[in-house]
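One protein chain omitted, others in place.
Our next item is chain A:
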Amino acid sequence: MRTPSGLAGAAIVALMLVLAVVGPPIWGDRAELIDPVAALQGVSAAHPLGTDNLGRDILARVLVAARLSLLLAALATAIGAAIGVVLGTLPSVLPRRLGRLVSSTVSALVAFPGLLLAMFTAVVAGLGARGAVLGIGVALAPAFARLTQTLAASIAGSDFVAAARMLGVSKATIVRRHVLPNIAEPLILNLTVMIGASLVGLAGMSFLGLGVQAPGYDWGRLLFDGFARIYVNPMVALGPAFMVVLAGLGFNLMGEALAKSATRSTVPKGAAPAAPAPEAGEADPEAVLEVRNLTVTFPGGVTPVREVSLTVGPGEIVGLVGESGSGKSLTAYAVGGLVPYPGVVGGGPVLLDGQDVHALPATERRKLLGTSLAMVFQDPMASLNPALKVGGQLAEVATVHQGATRAEAWQRAVDRLGHVRISEPARRARQHPHQLSGGMRQRAVIAMGLMGVPRLIIADEPTTGLDVTVQREILRLLREVTEESAAATLFISHDMAVVGSLCDRVVVMYAGRVVEELPADRLVSGAAHPYTRALVASVPDMSADRSLPLASIPGRQPGPAEVGEGCAFAERCALSTDRCTATRPPLEEHGKAHRVACWEAS
């Protein structure tokens, strides 16, 4: 609502409402005052919009007419909305065949010209304000019914409606209890726009002589009266026309601004805190990826990633684990320069092969990441365009970033598809993504990363949607690809068993910070942080004792805005002491290749 157009719309609507309330009492007498001497005058100081054939002041009449015009528009909208909601929800309540009949009738009516429908109804219902209001109401109904039906259908397909059906709740109750409350908001927003439409529609009806009849008058009627003189005294017609346009515009602008603000969640405003100064420390010359003190902040002081440092060597796979909201995905995205707006990456540096990625100019950074970063997401369709052939999408990498010709690029794409063990790569390259199985698509995405020479591979839950048998193959492929290209791989997962079986090292994150970093083979027996231990114990594996209850972690992880001074895990930790809640434990060496942030670590 804070946009200029939204504010303008709200101001116009407010003005119209005030006019409707105060107009008739203030200017009512003047609007009715008959003065034959002043009949049919043009613009003058006494009559800024001129006078009509009985010498009545047109400006006063325009201001007074606001009440009737708005009232009729509101009535017509109410009629349209009522018919629309009933027609729109009937298909969900009626037996299937009748429901279909109703919805195809609505479809036919939507295709029928609205003004024709309005005129037809008005003629049948009788000339005058009542006929016009009914006509416009009926003309608005089909579109509103269609909107209601579409919204209702999306709710009717939801799990909670399925649950209600299974519980034996009747169709009518489902509509009343589940469907209507969940579609009310967009419908009500749409009403505002509809009032604008019916205002214009009613003015049109009155202008055609089908609406308000003398001695009553609304804007449309005034326009009708003034139109005959438009070549002599244009203002007598333009005055009422201006009001129709202004009111219609106001309601439309406000409706659209309301609808926009309802769909977009607001971003809290406020200055992002300054990033902490990078800590001095010698870079590891062996490391492919080195991240120091990485911080991601969002406006309003929300910091989902706090001072994360990571090192990944050539051919090494490092697992990033933690609950959702721990900042593990965002950490990886920050490394790859993919933090969504309005997030800000601070701290650093992020060194890829010794080059500070974030210090590079935008074009060079894009080129560096375009050829040396490979991303594998949970949903391979997020990386593949469903409308393009698989081979073409791979080839694009080579033509854009490596300047290859189209034939060379296609050759390489086929070669890479074969390399990730997709059978008949030449045929598969000519297929579209939907013709490939889930596992094959994920292979194609990995092959896309192999079009260049990947230095960094970021895999975000790449096997979560896949079956165990396919998962095993994808994990094997990731391991091979990492080793042969000597790339650094960041593997993000919530599945401890997958991480434990694939990775060399594991980095455990909690509430935006690294709480433990240890070799993967020490996860089961050597984890020192109580959170890591609890995570491992809460996952059933194939050797879990079925007679014992599983471990679970009570409470919940604090949100990125709720992190306090002490250890973020203290509240859920059985070992926590006063010291834990007061001061945050630093991440410290804990034996070979093992770091932990816990005062009570054993």
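In this text, a residue touches a chain if its C-beta (ideal position, glycine included) is under 8 Å from a C-beta of that chain, and two chains touch if they have at least 3 such contacts; residues count from 1.
Heads up, the rule we're going with is that contacts and distances are computed from a predicted model.
**Q** Have a look at "Glyoxalase/bleomycin resistance protein/dioxygenase", "Photosynthetic protein synthase I", "ABC-type glutathione transport system ATPase component" or "Ferritin-like domain-containing protein" and point out the UniProt protein name belonging to the hidden chain.
**A** "ABC-type glutathione transport system ATPase component"
**Q** Based on the whole complex, identify which of A:Ser107, A:Ser158 or A:Gln435 touches the chain you can't see.
**A** In the complete complex, the chain left out is touched by residue A:Ser158.
**Q** Looking at the whole complex, which of A:Val536, A:Cys567, A:Cys580 or A:Val596 touches the chain that is not displayed?
**A** Of the listed residues, the one touching the omitted chain is A:Val536.
**Q** Which candidate, A:Ala46, A:Leu550, A:Leu575 or A:Ala593, sits in contact with the chain we can't see?
**A** A:Leu550
**Q** Go through chain A and note every residue touching the omitted chain.
**A** 158-160, 162-169, 177-178, 181-182, 323-324, 438, 465-472, 475, 494-498, 500-502, 520-526, 534-544, 546, 549-553, 556-557
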